[in-house]
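The structure under discussion is supplied below as structure tokens; questions concerning it will follow.
Complex shown without one protein chain; remaining protein chains in place.
Lettered A, B and C in written order, each chain numbered from 1.
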Amino acid sequence: MDKAILIIQCKDQKGIVSAVSAFLYAHQGNILEIDQHVDQELGMFFMRASWELESFGLAKDEIKTVFEQQVGNQFQMQFQLYFNDRKPKMALFVSKQSHCLFDILSRYYSGQFDVEIPLVISNHKDLKRVVEAFRIPFHYVPMDKENKADTEQQQIALLESHDVDFVVLARYMQILSGDFIRKYPNKIINIHHSFLPAFVGAKPYHAAYERGVKIIGATAHYVTEELDAGPIIEQDVARVRHHNTVSDLVQMGQDIEKVVLSKAIKYHLENKVYPFGNKTVIFY
Amino acid sequence: MDKAILIIQCKDQKGIVSAVSAFLYAHQGNILEIDQHVDQELGMFFMRASWELESFGLAKDEIKTVFEQQVGNQFQMQFQLYFNDRKPKMALFVSKQSHCLFDILSRYYSGQFDVEIPLVISNHKDLKRVVEAFRIPFHYVPMDKENKADTEQQQIALLESHDVDFVVLARYMQILSGDFIRKYPNKIINIHHSFLPAFVGAKPYHAAYERGVKIIGATAHYVTEELDAGPIIEQDVARVRHHNTVSDLVQMGQDIEKVVLSKAIKYHLENKVYPFGNKTVIFY
Amino acid sequence: MDKAILIIQCKDQKGIVSAVSAFLYAHQGNILEIDQHVDQELGMFFMRASWELESFGLAKDEIKTVFEQQVGNQFQMQFQLYFNDRKPKMALFVSKQSHCLFDILSRYYSGQFDVEIPLVISNHKDLKRVVEAFRIPFHYVPMDKENKADTEQQQIALLESHDVDFVVLARYMQILSGDFIRKYPNKIINIHHSFLPAFVGAKPYHAAYERGVKIIGATAHYVTEELDAGPIIEQDVARVRHHNTVSDLVQMGQDIEKVVLSKAIKYHLENKVYPFGNKTVIFY
Partner (left out) sequence: MDKAILIIQCKDQKGIVSAVSAFLYAHQGNILEIDQHVDQELGMFFMRASWELESFGLAKDEIKTVFEQQVGNQFQMQFQLYFNDRKPKMALFVSKQSHCLFDILSRYYSGQFDVEIPLVISNHKDLKRVVEAFRIPFHYVPMDKENKADTEQQQIALLESHDVDFVVLARYMQILSGDFIRKYPNKIINIHHSFLPAFVGAKPYHAAYERGVKIIGATAHYVTEELDAGPIIEQDVARVRHHNTVSDLVQMGQDIEKVVLSKAIKYHLENKVYPFGNKTVIFY
């Protein structure tokens, strides 16, 4: 079914739901989902609505302008409009670890992710054969430690030439520069292998082991310039015991990492994530 | 804050959200929460909306009639209207086991449950002292096995004399008659000590032990005439291991039972549960 | 590190732990893990011990006989002895669904499973290309519905020619005959897409949707002749809501299925599962 998805943010005030739903009704829109959230502290209003396009009274390329005139301007809304007939383009950055990559490819293969994957970029060649079995181009871009900016230029050129919408760091293990991150604001999803904000930084499983925690976790978040501090999209945890070694923690953690990252990708793909400040509204 | 809560059910059709939100806006209602659900299979629409009463343009006793005229009739809606300035009255039925009762009393004491508890009814005297420490009247109504109908008549008389809105069976251990149940449709909440529909009936922990399951659970549901088959409100589970005895399962299960039952009570109290058929919509 | 693993079952009696640990000590065995379980109801004793082989005073091919003479016979033990220098051989049976297969291949690739996979058998060709990218032979054995026995004969011939130790049904979707099952007692692991014993049989997600449960699950078990009734190895669950469709349940369930099946495989591979009756002891 062809559908439109509208995501709105504005100052909280009376009449917003009424105005948006009246707009959709006036143009014969059959509402499929509608969800709203008010952040009382900030006085901000967030909304997500989706409706069927088939019977809708406005053409796809008219909707934005008409909505702005009839509703958006009045409430000073920021909004995005998406259509599900265009698949987003997702690039994967990987290194040597395979668990997140294979989990994503598995969902891509089975149709669970409604996405195009025009390329996988890696600083190691290990995962090339399996990626290509899924008929996805694999680009080996070695990390030039002396000149990281050059490496990133090559990566960005690849992303731009493939018209990539967003990037997933599937255990990429390298820190992106501020220049790279600013090109893709809230468009780079990372998986951190701890229950943030616990164990920020490198070697979180070692740190968890040293502290003697009884539960470990993983966190998918948008990448911002401050390391491991971006808006959290999804988290999950697993129970560990005293007899689990660091290596057990790594293996148990991988099961969480891959599911958490894939859930975050799915929310992002379905336009269900609204980042604001260092938080997210997730309309699921 | 004084607020109104409207719960709606009707056949799915275009314009419902628009009509309800326009009604609220037209009368200066500040929407606090709005949530909707469409059951595609049944073609049914469900909605829950809450708004502030202070600035609202209709008096509390007008709202029902005006809404019916302006919105309800047009869409052939069934709806209920609640106001949070009247605390619902909840009766507790208990037997000898204390874990669910004490959990409920604890939440009542701390103000987590916005409810009145005009009475506790029990077929045993064991729990009298603690109930009375919470300044709640305790009624001992022994079960007359020869004449269960008489016992239930006494119970119903107590409920009616206290104007009770709904009943919670906090491990009451007796099966209510169809006559009793029909007096309180979707107004009696029971906790069953298994992950329904597994292990229906008596001694579910024994059955779980015999089957060798690795996870046990508990289920809060509305009581219907078919045993353990009513609409499920909430469930949760806990992991068990081969070394756990039946008695371990009973203890581990109690932790789940009490939390699941209390969550179900909270959803019911906040008018967030919409039962239909043998299912529930939970607007949380 | 080369190690031996001993799994014991016998009637419960005094002195077993002492006799086994004295045996290991007498032959200079450095105990790595020791775990025991007494089923009080059945009066049965279960034990798992592992120790380093390097410094051990008995040759690998002597251990069985000497243990039997010095300990096993006295307590009338049934026991198995394993060495970690021989990788078990696992065959995968699949159909069209890929999520469990890819999860297993991913763990095989990363070295998380210490196993050989000499072949994948399928009644459909869909998954051939990806399996072969992992350099595993893929055998297409179409299901001859008129003559299922013939199909099973081909499958068994393949298993025998590859000296397969155990079989994993990774969403194979066909019911094996009693003849097949009796050839591999407690050597065939299946994943059932419900929280058994709830929703036995076909279409469990549809049944879960109809019943309105708030939690769904998956169960890995050894295959026995009675359908879905074999010893449970592992289970897990996920929370669902009223707005989740059957198709959502299927997708959410796949995340549980694959992790539960892979955990069960890992326990089996590490000789941590002791099935008895329709239960299992899991020494983890």
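Going forward, a residue touches a chain if its C-beta (ideal position, glycine included) is under 8 Å from a C-beta of that chain, and two chains touch if they have at least 3 such contacts.
Predicted model, so just to flag it, every value in this text is computed and none were measured.
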Considering the complete assembly, the absent chain touches shown chains A, B, C
Sole residue of B:Q28, B:Q70, B:N84 or B:S106 that reaches the chain not shown, by the stated touch rule:
B:S106
Among A:A26, A:M173, A:V213 or A:M252, which one touches the chain that has been omitted from the display?
A:V213
Write the list of subunit B residues that the hidden chain touches.
97-99, 102-103, 105-107, 109-110, 112, 129-130, 132-134, 251, 254-255, 259, 262
Under the stated touch rule, tell me which residues of subunit C contact the chain that is not displayed.
14-15, 17-19, 21-22, 24-25, 28-32, 34-36, 38
List every residue of subunit A that touches the chain not included in the displayed model.
37, 40, 195-199, 211-215, 217, 231-237, 241-243, 245, 277-282
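Rule of thumb we're sticking to: only the chains that are shown with their structure count from here on.
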If each protein chain is taken as a node and each touching pair as an edge, is the resulting graph a line, ring, star, complete or other?
complete
I want to confirm something about subunit B and subunit C. Since they are copies of the same sequence, is their interface symmetric in residue numbering (over half shared, so same) or not (under half, so different)?
same
Determine how many degrees of rotation, between 0 and 180 and to the nearest 5, align the Cα atoms of subunit A with the equivalent atoms in subunit C.
180
